[in-house]
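Mind looking over this structure? Questions follow.
One protein chain omitted, others in place.
The chains carry the letters A and B, assigned in the order they are written, with residues numbered from 1 in each.
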Amino acid sequence: MSSSIETKPQAARHVNTNGRVAASAIIWVVLLFVPLWLPMVGGYTDLATRALIYAIAASGLNLVLGYTGGLSFGHAAYFGLGAYGAGLCLIYIAPSLPLAILAGTVLGGIAGILVGPMAMKRKGIYFAMITIAFGQMFYFIAVRWNGLTGGEDGLTGFSRVPLHIGAETIPLGADRFYYVVLALFAVVMAVIWQILRSPLGHSFVAVRENTTRLRFLGVAVDKQIWVAFAISTFITALAGALNAMLTGFASPDNLGWQLSGSFVVICVLGGMRSFWGPFLGAIIYIVAQDYLSSITQNWMSFIGLIFVLAVLFFPQGLLGFIKGRARS
Amino acid sequence: MEALLLYSAFNGLIVGIFYALMALGLSLILGLNGVINFAHGTFMALGGYVAFTIEPYVGFWGSLVVAPLLCVVLGVVVERILIRPLYGRDPLFSLLLTFGLAMIMEDLIRTIWGSIGQPFALPNYLNSPLSNSLFFLTGYRVVLILITALVTGALFAVLRYSRIGIRIRAGNADLETISAMGVNIFFLRAANFGIGIFLAGVAGILAAGQLGLSPSIGSQLIMPSFVAIIVGGVGSLLGSVLGGLIIGIASGITAAFFPVAQEVVIYVIMAVVLVARPRGLFGQEGLFE
Partner (left out) sequence: MSLTNLVSLNRRGLLKTGAAAGMASMVTSQVTWAQSETPVKIGQVDPRTGTYAGLGENQIRGATMAVDELNKKGGILGRPVQLIVEDSQGLPGPAVSKAQKLVSQENVDFLIGAVSSAVSVSLSQFANQHNLVYVDIGGHVDSVTGKDCKWNTFRTCSTTWMETDADFKILFDKFGKKWFFITPDYAFGHALHADYVAQLTKAGGQALGNALAPLGTTDFSSYLIQARAAQPDVLICLQAGDDLVNVLKQAVQFGLNSQMAIAGAQQELEVLEALPPAARLGWWTFEWYWNQPGVPHLEDFVAAYKARYDNKVPTARSWFGYATTHALALAASQAKSLDSIKVVRAMEGLVLPPEIALQPGKCYYRAGDHQMIANMFPGHVPANATYPNLFEVAQTVPSGTVAKSPEEAGCKLVYPS
């Protein structure tokens, strides 16, 4: 799918395109019937919903991480702000699901717009440190602003409200909520796809590949990174808002750096250079975490091991690995 | 009022010492190894736990020397096996690897020593206030400051006068050239990583005596240490130390007068520095002042 950003012979590209269209068609069909087949293999719908939410968050992050090459290690902050924004909207403004999701998305996105220029003062590894640190700032604001956020206890007192369409009131059980998330996931993927095909998207990749040359060409590189960063925080915040609707509250760990690290490893695990990479990574990560944390007290070691192994043996991610195999 | 200001600034200084020691080690590793060592906090916790275990045999002062050295051994092994393959690759990978390593190490610490905090007993003569009017000045706090000054001073002396120190500094400036001149940069990087871990180990023991030992102690201190590096100026070791002390003191004073902002103030300082002076307070003066 990401053919537009990779350099390879025209003929090969053509053949690959057909295969990829087929692959993505299969993915969508499988996703469409999750509530039917997942319980049969021992899963549960909320798990799939969570995986999709993480896939949205990681796909957003990957715009910065995979395409512009910016090492953002603080994206949980925008995820968490999305969650708090949605929850606060339900409590204080109006019991409307779409409004809540919109509120969370906007809150996280605006924070991203503000943080972007400051974080961009430094590049590379220092950009990573600064994004982590800003993430921690939002974490402590959430923890300490007790009256508004519920402090350490997190924000409670709201729940997933039914969807109102016209005069119809549709209560959202696990399955229906899954489809809400799936629909938004589709929208996000379509938006990212469009961005990557646009001149803007090409410039993101150019930033990653050769910043110096772009500067010589007179391109405002910082602005490009800023735009990518801002778009990506909006998407991640959307995921956070959905997560708050899934669990029925927002808590400080939604903003924590551990979660930021999880998002990054999800991207790497699936393949940072691949359109579907973050999605695949999210499924692997969520299923592994769900399973490991049920069978062993030492699940943190195993998750840590996933990080280490992914870095040492699958730096291109699973999709990159498969593609590499297919090519050779 | 002045008294409270003084107390809280001093408290902040004590916490700042831990930030500074951590930031100094992180900064060294960041420089020559090009790695953000996320596992630095768990190496620190490990130092405290190892000291706790060997203290009955070697005493507090013995553990202060032995425990960091044991951490160094582990650190060098980690550097050789896990980090060395990542040199020259995108820094993302070393960041993720040490992140995963931190999770594993924290979990192992919890498995070995238990999830409840451990009683790390200090020698009794360190445990009491020096005088009734200066009750906040316990013997231990004085020792803390002295040891930190000693360790930091020794490190700067090593970097300035010893052969390996000069090479580390040279490597920071231009790794390729010194490699071409026949310096074994693999050894140099391992040594540098070891020195960084040593500092973490020392910080861990000092912190165990002051703050108590729990498996997650390292992860609480590592974030402010990042900020210390950014505020002090990336690439400046002295900057990291001073950055740590500055944010520690700022946080301590804020804790007394506006407690809800005691953590946030650290990040506000960072934001201000980034806007007003992106290279950090001491970032411009070259690597080792």
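Simple rule for what comes next: a contact is a pair of C-beta atoms (placed from the backbone, for glycine too) under 8 Å apart; a residue touches a chain by one contact, two chains touch by 3 or more.
Keep in mind that this is a model prediction, so the values were computed, not measured.
Among A:Asn18, A:Thr212, A:Ser294 or A:Ser328, the one in contact with the hidden chain is A:Ser294.
Think of the hidden chain as still there; on subunit B it touches residues 4, 7-8, 11, 14-15, 107, 110, 114-122, 124, 127-129, 132, 135-136, 138, 140, 207, 210-212, 214, 216-217, 220, 252, 255-256, 259-260, 263.
Summarising the interface, subunit A meets the missing chain with residues 39, 41-47, 50, 143-144, 146, 151-154, 156, 159, 174, 247-249, 251, 253-254, 283, 287-288, 290-291, 293-300.
Keep this in mind: only the chains that are shown with their structure count from here on.
Looking at the complex, you find that subunit A touches subunit B at residues 65, 71, 73, 118-119, 121-122, 124-126, 128-130, 132-134, 136-137, 140-141, 143-146, 257, 261, 264-265, 268, 297-298, 300-301, 303-308, 310-312, 315. Looking at the complex, you find that subunit B touches subunit A at residues 30, 34, 36, 38, 82, 85-86, 89, 91-97, 99-108, 111, 223, 226-227, 229-230, 234, 260-261, 263-264, 267-268, 270-271, 274-275, 278.
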